[in-house]
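With one protein chain withheld, the remaining protein chains of the complex are depicted in position.
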Amino acid sequence: MKANKTLGYEYIKGFWETNPVLKQVLGMCPTLAVTVSVMNGLAMALATTFVLVFSSLLISSIRKLIPNQVRIAAFIVVIATFVTIADLVMKAQFPDLSKALGPFVPLIVVNCIILGRAEAFASKNSPFRSFLDALGNGTGFLIVLVVMGGIRELIGSRTLLGYQILPNGFEPWLIMILPAGAFLTLGLLMGLANFYVDKKKRSEREELIQKYRKSQNDVEVKGQEA
Amino acid sequence: METTTVNPTYKLELTSSPHVHSRWSTKQAMWFVVIALIPALISAVIFFGQYQLLIILTSVVFCIGTEYLIKKIRKRKVTVTDGSAVITGLLLGLILPPNFSLSSTAIGAVFAIAVGKEIFGGLGYNIFNPALVGRAFLQAAFPVAITTWTKPNFAVDTVTSATPLAAYKFDKVFTSIQPMFFGNIGGSLGETSALAILIGGIFLIAVGVVNYRVPLAMILGMILFAGIFWVIDPVKYPNPLFQIFAGGFLFGTFFMATDWVTSPITSKGMWIFGLGIALLVVVIRIFGGLPEGVMYAILIMNSVVPIINRYTYPKIFGEAK
Amino acid sequence: MIFMNHTKSFKGGVHPQEQKELTENLSFEVMPNPKQLIIPLTQHLGKPAKPVVKKGSEVKTGEIIAEQDGFISAPVHSPVSGKVSKITVGSTVTGFPKDAIVIESNDVNDIVLMPSLDPGKVSPEEIRERVKLAGIVGQGGAAFPTYVKLSPPADKKIEIVIINGCECEPYLTRDYRYMVERTNDLIIGLRLIMKAVGVNKGAIGIENNKPEAINKLKEAVKNYPDISIEVLETKYPQGAEKMLIKAVTGKEVPPGKLPFDVGAVIQNIGTAIAIYDAVVKGEPQLTAALTVSGLGINQPKNLIVRVGTPLADLLDYCGGVKESAVKVVVGGPMMGVAQYDFSAPVMKATSGILVLTENEINDHEETPCLRCGKCVDVCPLNLIPTKLARLSSLEKFEDAEQLGITVCMECGTCTYTCPANLPLVQWIRFGKQRVMALQRERESA
Amino acid sequence: MDLLLIFLSAAIVNNFVLSLFLGICPFLGVSNKTSSAISMGMAVTFVMVLTAIVSWILYFIVLVPFKLEFLQIPSFILVIASLVQFVEMVIKKVSQPLYRALGIFLPLITTNCAILGLALLLSMREYSLLQSIIFGLGAGAGFTMALFIMAGIREELELTDVPKPFRGVPITLITAGLLALAFMGFAGMI
Amino acid sequence: MEEILIEEGIVVCRENGIAEVEVFPAQSCEECSAKIFCKPDKDDRNVLRVNNSIGANVGDNVRIEIKGKSVLAASFNLYGIPLIILLIGIFLGTSIFSEYKLVELYSAFFGIGLTAIYYLFFLSHNKNRQNQILPKIVFIKRNS
Amino acid sequence: MKKVIHMIATLTIIGIVAGGLLSEVNNWAYPLIVANQKAETEKAIFLVQPNGKSYEAVKSPEIEIYKVFDENKNLVGYSLVSAGNGFQGKVKIMTGLNKDLSEIEMIEILEQVETPGLGTKITEEPFKDQFKGLQTLPQINWVKGKAPEHPNEIQTITGATISSKSVVAIINSGLQKARELKDKGAL
Partner (left out) sequence: MELTIIIAIATMGGLGFIFASGLAFADKKLRVEENPLIGKVNDVLPNANCGGCGSAGCYDFAVKVVDGKALPTGCPVGGEETAITIAEILGVETGTAIKMVPKILCRGGNSEAVKKMTEYYGPISCKAMALVSGGDKLCFYGCLGGGDCVEACPFGAMIMNENELPEVIEEICTGCGICVKACPRNIIEMHPADRNVFVFCKNQDDPKRSKEVCSVACIGCGICARKSDGGIEMVNNLGIINYDKLDDSKIPFEKCSTGAIQKIGGRNIPVN
């Protein structure tokens, strides 16, 4: 079943179908914590994607060498190494950003997305597929973080990427950049995503029912003729 | 004399027992609460002017509107006539500061109903008191606007616009009890006049809408906990009477904490709930950064109501003691 | 706790509008025999009786037409003389159809009685045997065969016999009329029960809204120091077994246990009278005394009718139903069963027929539960009705079992009080059935 | 007083779950049984205190003197993992039945970001060992409290008519949001 | 009200009064985002030791219950008491080793040592009591 | 046994490789990070001492304080770092002081975790500017809801009274220590 999925699908599925945050409910901590602005969300997502892609690639290529029992442990070390690299690079090159993200860059280690993908995908698939999968999941993560950051920044401080968007007459809702706002925004966002999926499912079912009704009528008509 | 045959031509009802019901209905209880809020409403207009009616009206209209809209979207029976949205609107309006902006009021009202109530499934399912959710939201969203107080209409010179609690917290000034009793002080619309609140509250207890346990527990708890601090240092800490009459304590006692939905269902639970609120109010007022703590105290206790309920289920009749 | 009540009672309960004044002062009237009687074979709790007559058999009044089948069962006697026209499935007042013997009455008055016994000399065994033969079932509602209750297990020490004179259900005045009209027979009946179970302490519990009955009974027991009249607070469900025992003796019957376990035997007023009739007059249970009341009936009455009389005949006799009637209930308004078929017959344990109008029912719009806790306050068994009902409707039976759903006696106080007008009892009954089925399954496994 | 402040800050004012967003995964996945919430909380608190001790020693006795701060992340996570593994083994050795009943919490804890977050925070804030322990204790207490309250609320939520798209994680998040809103009342206590 | 946790599973082995039951992942496990760590690999199955007083056989589908109080008691024994001992040990340690330079380090080891002793002590004692707080099989399903 | 060796070897090798790799990366990054931190401190020091051109750290176990000199190596004042608890957590402030510690040049908030949009106003100009030229003797005071009347008073931010008060308290306590140091002649 898995073999016939196209390479494109491995990439694209992470956007929506198996979106790490909205569908797999992974990586909630950074999603909630760093999305006070688009910039933070973007930086966090990029750092995570970096770690995700490289660790997936590496794990997938050495997957056959690692004994099953130390699998998770080995993954953790690999991931931790890449996280440290990301952390050091950030501190060296983008000190401001590193400060804004606080301890959440090191915490990428325990981001369930990375370990989850490593465990569920990279340890079973070829490096190229794992690469695409990781990139797709990273992008999905990025989409959510940017949307979250966008909503919170726009309403919470009426700016986007630091530029004022909403007029001065709009009083910013400070709650959006507080922890409570993060929970509420993500909750509503996930609810909305589910709502959309539900609606699609419902309309599909409606269609089937319509078809069933029609076929039912056909039978009745035939029955009357006979 | 009206007579018919043995089997009437129309349909009789077939229901499960019992076949008679008490006169109590949700709707009736809700409208009693609305009536009980009228004195506070009047005092708000007397002390802060007619503009306040507009705030309350906005709040009520947006509450009803949101509830109507959500019920329509969810294709559920529209239940705005049960009065619960009206109460939420009134309560929210009455705990806002005078001359609060109408647009913010509307946002708070929408939030109170949508997130405080309907997202949990509507009336009866909410965990937190919707009006307080709305108010806490506004407090977090517009912290400056919501702590901007205006002087009451009959302000004597000595009375500043600051609420008695803020005056105590930041300037160590105690307001005397008499203006606090009548409501001639700064504060939220409905919260200033202890007299008006007491009239409404006692009415609710008298007609049986509100159980006496929660208010009694809260007031006794306040006397106890505030008393402990007062005895320790009467200069630094305010006396219990001041604590009871100041801020939103009385309003919270009679109208917020007694909300059926968000208070415990067991009688033991109600005592714990009331005492818990009183303790938290004292702690937040004395140690916290905010002068007022009733709203947060009630919200926090709301969140532990399921746990209180679970651990205070009464012993089943006949079970070993 | 704060408002200690000096009248003996229990915690919780409600006080619905009594409506007893409709029939309180009307003495029993004997209703003429109807043309056709439908006599269900299951008029008691337990196994159905086994018919001993066939289609076309001629029967006499008092003759056994179906015999006891098994330990918990009761024989059925023909209430009239006539001919068996068929044995078929017929509606019953319990709401579910049961096998029944249909008898065409022939208006001949030949009654077969058992020999009369002297209440002073009769032995406990004789009393029990007589009660069993007479097919007497409890008049309290559950219709438990009475002889079983008179034979407590040997290891249970019985201390007191309590006669339930509370009649806490609104409208019903049957027990009240019995107490007023047949005071002395009642006392003899009680003494017979005390003899049968071998105790020398008897009590009659009466709510304090029946002063005349209290006076008469107090007068009648003057010479019996072993019988006391306990005046109790007027409150529903004062007449429930557990509540009555609590009020009279102060003991609580543990969940899943019977009154036996706290040394008490409870009998209804009607049962005591029936025992008197069976022992002293030798008459099996052929009639039911009942109250026909409610604002929807034209002539409220206290009646003595033959078992098997269809409701239709009975309502006709009471002048028919008013246009404003919306519900016909057999039993009391709190625990009775709404009727859909008026061909259903009166049974041995039927205590009343109520025709209710909209005004009395006080039905209002159903809203979600507001967790006001009123049901918790009034539940006499200290349960959490709202939670139990919700758990049952969501089929979370394990949780419901944990919270003691099987203890519920379906007294209806919670639904009566509920401001949201939720059908709590209906859901709890559903959950209770399923939980009990689960428990049975577990035991068998 | 300093220690009390650290404790209160970690437990209530800057609650790990409600304002630092650490340990969200178990918080969202928490069962609706209050007793398992407390058990889990106790296990986490215990491991947190141990982690505080061990990572403090590791950081200030080993990494800092040897200028190895950059190994913080991998070494912390390895040490925590070994620690949990060790506790697991000890418990198993000591009490097989209890391990079977409660051991399942432990692997969950290994990768709980609250634990690593605790280790990182205490090194960032340069707490002393005693302060670190109190910090761990406070964080554990706060985590347990949040878990406990949420378990109670979830039990209630199971019986409600939450709109279908919001059932499960979304309503938990929203409830957490309102809880965070309520806990803002404690702001300013430190 | 007493809280009771219910699990269902299949008996994998039994020995005088004790059985091992493999527990099926509950429905709620599906929602849990931590599920990947719950069973690090599929080989490590979720097996519980339970009291088998009703005599379930290997292969039976059973329901097991554990009292909330027992879970609490067990976790208190397992985590609560060690935690307290650890803390006491450290505070004691700070006063005992107050003259040394690395007070904190020594006291930490002291606390951990005390905790280890507790665990070892725990090992040799109250085995029986432990069996009492085990979950127990309450119901065998014979549908399949 | 072979399996065990395999397991241990794998993990050890991964650990060694990781360790090596990380130290290489660190070798590259460490100087940059140190430089960043230094630049940041420097920036702050000169921000609160606009006339400063060079500085020198004062060695003191109690406080972090820098002597700031102008282009002629004349002492123009001090840059004092003080920290304490704000509304929600630690607040770290750099204060520029004149030579005899009696007047503030300017302040800069280095670290804070105050309520966004409210407590964070302490980092904004209107609040910080109040400290320009503020008298520090006998100590700084705050007033609420009205314009300051004395040269050593500032007005608190509406809705963020506690944060404003904390800033004042933190600076006061830092000043206290600095004065003690000066009295000892260490400055």
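As written, the chains take the letters A, B, C, D, E and F, and residue 1 is the first residue of each chain.
Everything below uses one rule, namely that a contact is a pair of C-beta atoms (placed from the backbone, for glycine too) under 8 Å apart; a residue touches a chain by one contact, two chains touch by 3 or more.
Computed from a predicted structure; not experimentally measured.
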Q: Check each of D:I57, D:A81, D:A139 or D:L179 against the chain that is not shown and name the one that touches it.
A: D:A81
Q) Tell me, which residues in subunit D touch the chain that this view leaves out? A) 62, 66-68, 70-71, 74-75, 78-79, 81-82, 85-86, 88-89, 92
Q: Extract the touching residues of subunit C with respect to the undisplayed chain.
A: 88-89, 95-97, 337-341, 363, 393, 423, 426-427, 429-430, 433
**Q.** On subunit A, residues whose C-beta touches the chain left out of the figure
**A.** 1, 69-70, 73, 77, 201-202, 205, 208-209, 211-212, 215, 219, 222
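As a convention for this text, only the chains that are shown with their structure count from here on.
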(Q) Keeping to the contact definition above, tell me which chains border both subunit B and subunit F. (A) A, D
Q.
Please report the minimal path length, in steps, between subunit B and subunit C on the chain touch graph.
A. 1
(Q) Let me check something: if the centre of a chain is the mean of its CA atoms, which chain is farthest from subunit A? (A) C
Q: By the contact definition above, name the pair with the higher C-beta contact count: C-D or A-D.
A: A-D
Q.
Let me spell it out: compute each chain's centre from its C-alpha atoms, then which one is farthest from subunit D's centre?
A. C
Q | CA centroid of subunit C to CA centroid of subunit E, Å | A | 52
Q. Distance-wise, how many Å sit between the C-alpha centres of subunit B and subunit E, to the nearest whole number?
A. 44
Q) What is the distance, in whole Å, between the centres of subunit A and subunit B, each centre taken as the mean of its C-alpha atoms? A) 41
Q) If you look at subunit D, which of its residues touch at least two other chains? A) 25, 28, 34, 70-71, 74, 78, 111-112, 161, 163, 166, 169, 171, 174, 178, 181, 184, 187-188
Q) Got the subunit F residues that touch at least 2 other chains? A) 15, 18, 22, 25-26, 29, 87, 115, 117-118, 162
Q) Which of the residues in subunit B come into contact with subunit D in the complex? A) 74, 115-116, 119-122, 125, 127-128, 133, 136-137, 139-140, 280, 284, 287-290, 293, 295-297, 299-300, 302-307, 310
Q. In the complex formed with subunit B, which residues of subunit C make contact?
A. 14, 16-17, 170, 242, 246, 252-255, 257, 298, 312, 315-316, 319-329, 331, 333-340, 342, 354, 356, 360-365, 367-374, 376-377, 380-384, 386, 403-404, 407, 410, 412-413, 415-421, 423, 425-426, 429
Q.
Quick check on the complex: what are the subunit F residues that touch subunit B?
A. 87, 115, 117-118, 144-145, 158-162
